[in-house]
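I'd like to ask some things about the structure below.
Not every chain is included here, but those present sit where they belong.
Chain nomenclature is as follows: A and B, assigned in order of appearance, with residue numbering initiated at 1 for each chain independently.
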Amino acid sequence: MTLLWARGQPRWVAFVRIIAAVALALAAFFIVRGAALAADPNGADTISADPDAGVNFVWTLTSGALVFFMQAGFALLGAGLIRAKNTVNYLTKNILDFAAAGLSFWAFGYAFMFGGSGLQPGLDQGNAVIGLSGFFLAGDAYDVSTVSFWFFQMVFAATTATIVAGAVAERTKVTAYLAYGFIVTAIVYPIYGHWMWGGGWLGGEQLQSLVGASAVDFAGSGVVHTVGGMLALAGAATVGARLGKYGPNGEVRTIRGHNMVYVVIGMFILFFGWFGFNGGSTTAGNDLRIGIIIANTFLAGATGAVVAAYVGLVRTGRISAAQSSNGALAGLVGITAPCAFVAPWAAVVIGAIAAGLMLVSVHVIEHRLRIDDPVGASSVHGTAGVWGLLSVGIFADGTYGISGFIAGNGSQFVAQLIAAIVAVAWALTMGFVLFNALKLTMGLRASREDELSGMDEPEHGESTYADDEPPVDDVEVNGVPAAEMQ
Amino acid sequence: MTLLWARGQPRWVAFVRIIAAVALALAAFFIVRGAALAADPNGADTISADPDAGVNFVWTLTSGALVFFMQAGFALLGAGLIRAKNTVNYLTKNILDFAAAGLSFWAFGYAFMFGGSGLQPGLDQGNAVIGLSGFFLAGDAYDVSTVSFWFFQMVFAATTATIVAGAVAERTKVTAYLAYGFIVTAIVYPIYGHWMWGGGWLGGEQLQSLVGASAVDFAGSGVVHTVGGMLALAGAATVGARLGKYGPNGEVRTIRGHNMVYVVIGMFILFFGWFGFNGGSTTAGNDLRIGIIIANTFLAGATGAVVAAYVGLVRTGRISAAQSSNGALAGLVGITAPCAFVAPWAAVVIGAIAAGLMLVSVHVIEHRLRIDDPVGASSVHGTAGVWGLLSVGIFADGTYGISGFIAGNGSQFVAQLIAAIVAVAWALTMGFVLFNALKLTMGLRASREDELSGMDEPEHGESTYADDEPPVDDVEVNGVPAAEMQ
């Protein structure tokens, strides 16, 4: 029984074993307790109460599938921006962070995030700080609405986890990364998410009574991107720069990745998925504002690409495809919070500013803070995410419930500012705590030899571009040519 | 008229010509006969009878498009797992098997599979063994419901055909493969499909009266994956191992593929498409169980990835990205039959077991049976598919019409077991008959020289990574520089 009991194995085995044991025990408890319960597991009651519910389910689930597909975009984008020798390592993290994120969000994260929100059946217990029901989708949470909403929220949690992979790429051990992914989606992400979306104090009446407005974050510039980007920054700072990134006299070196086709296609996949990310956040196809949300999403991304390209052209006389791609992504991150609340012209402005801030941020992080973020995740998601939160307070025009400066309301900006400060503080703090804890226990950084040779063979026994050619044997065994033996 | 009449051409020309002549004659017959007929070709009657039909059409067609996109996933996954020298050959098979599958399923397969089911207009003739109406979508089958349903079913047929491509890769002639693809989707796949889904004896009252339950296969663990996987096994066994796979002393050699990025992105595309595969199988967006189906699909795939990764980590100290990807796919195959009938926790268990069985199966097929399946298709689809069928009989909880062991019903498991045995027996038998028939007539295996040099140039005149650099001529012709002549 090697799987359950083995001697002399490294620390990650203990970690996995503890997590698995706790999860199984809790699962057994909740599943047994909930066996007789279930709100509406086949949907008959739900659709008879709301005959139009089908459109909303179709929209939410299709959108969730698109958000899932963003995993392929992150995988390609990152793989292209790093070196071939570490690509299997990066890809493995991509596979396992969405998978582990999905499982930990099923077991714990969803309950911590949405318990007490009352948004769906089985999510009734919780307070302004943390949610406490919906574990394992058991009991009353075994309901078509609750589970559909879980799927849509889970792909957001997985996105947050994945944002970090690029920032710590090319020198972080895969086992440490997996522990990180599980904890972030079980605890770190859900708690801020609860504050904003799950009935907590930022999006609820507490902040309203404090500053006159609750914070809003339509599709997650803050919840997903600021949190993910700040965790990425903390991770990159803690694990340290790649060998050779900074020279002996402090010079900053560019380390170009190994495949620009991957980068651009990765960007296109992310852009495509973003329509689900923002559009699906109504969780209702019958909310026709989805048309404006999706158009705004496009406009901000397109503008971000053009601005980043043009800035590069003016400054260097050349247009960088990688920078243009990051410009598009920054525009998309920026519009994620305000997409539902602003007019198309404002989406263009928001996307342009997001791309500009991203470019400044990349420079500051790389040259001033001297933190090595190989894909620019901290800037694309973190910095543009903060801007996205703030932009709601400026450009929300009141046509969809929220008013910012241009509609004559100043208190919304204050609420957005607080939400942004809290997101940065929470994610940076938790990120430094978590990554330093992993550094001290499991170890975070690959050995110098592995980093120099590439992490693919030592950590994975695979090479991205192996293309083996085995010897071809002309001998026979028992009269059958060896090569045709079956 | 080379296309229709040529001397001295090889056997595949005769094959294609016969198929085409038969198809054209039948098409003319059915189209002429059906010219005056058509049930509801513009949908006006259908939507006036059911004003909510639009949601169901949108869901089914969107899902079908996602399943189509799985072709890109299979293409990438397989291309990555094989060597560069045979990649054009593999890709060509991918293009042409879906295309030929689509045409043969339009002409014959759909009628054999769903004739007599009465599921849609124009599908009224057939018996418990085979269907006999709906050929060429002509006559009453020229109806919005019938044609939409055809599209969704056709992409399933094409998936089945494609599963085999990886198992026989790197040594099978493209012309033989095309003949295989046409016949499988015209006859082999539709007949088992008829038994299960088209009003035949497995899914109908015959098995019900025999063992107390009809077999169910919600989205095709059996119909698509077991059948496809067993055809793959028969194909790989018949065509024989790649040169060099087994050494002179019987040792098994690993032949690593040429691009792990393709492998992982291929897996992500397949995972994405699977939401359509399983979710769309309600063919109704108004059936809200789709939420639980899609969440279960995700959970099983994620668990499969984690389990395969963890087993590798414990056994070798390393995590294989390829093995993790196959783990995800095995989990997805396993949940395909039960996805609608089980609770989320059961999806986790089903995915975990599917991944474990897949790993065992890969070892047994490669080392014990000594069959060379370069991508593991037999195990991922065949073995996990059998498990998927069986798991319905264990975990179906009665919330969606079907009850298994955990809901106190044993007869469902018996029905599932029979369905699994029949699927394996039918597909293996037909697979061996078909591939051996091709071996004896058209020839199945590439020549030794082509296999050693790679099949791309000899069979396709193309090279995956050519990147030509022609000579640049500085001369002029008639006063115009050669390079600028237009």
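As a working rule, contacts are C-beta pairs under 8 Å (C-beta built on N, C-alpha and C of every residue); 3 or more make two chains touch, one makes a residue touch a chain.
Note that the structure is a prediction, hence the values are computed from the model and not measured.
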Inset, instruction - Report the copy count for the entire assembly; 2 chains are displayed in place. - result: 3
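Everything that follows uses one rule, which is that only the chains that are shown with their structure count from here on.
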Legend entry - For chain A placed onto chain B, the superposition rotation in degrees, Cα atoms, nearest 5: 120
Legend entry - For chain A paired with chain B, centre-to-centre distance based on mean C-alpha positions, whole Å: 32
Inset, instruction - Within their complex, state which residues of chain A touch chain B. - result: 2-3, 6, 9, 12-13, 16, 27, 31, 38, 41-43, 46-47, 51, 53-55, 57-58, 61-62, 64-65, 68-69, 71-72, 75-76, 79, 87-88, 91-92, 94-96, 98-100, 102-103, 106, 136-138, 142, 144-145, 147-148, 150-151, 154, 174-175, 259, 262, 458-473, 475, 477, 482-486
Legend entry - Complex interface listing, chain B residues touching chain A: 52, 55-56, 58-59, 62, 66, 83-84, 237, 240-250, 253-261, 264-265, 267-269, 271-272, 275-276, 279, 284-292, 294-295, 298-299, 301-303, 305-306, 309-311, 313-316, 318-322, 324-325, 328, 343-345, 348, 369-372, 399-400, 452
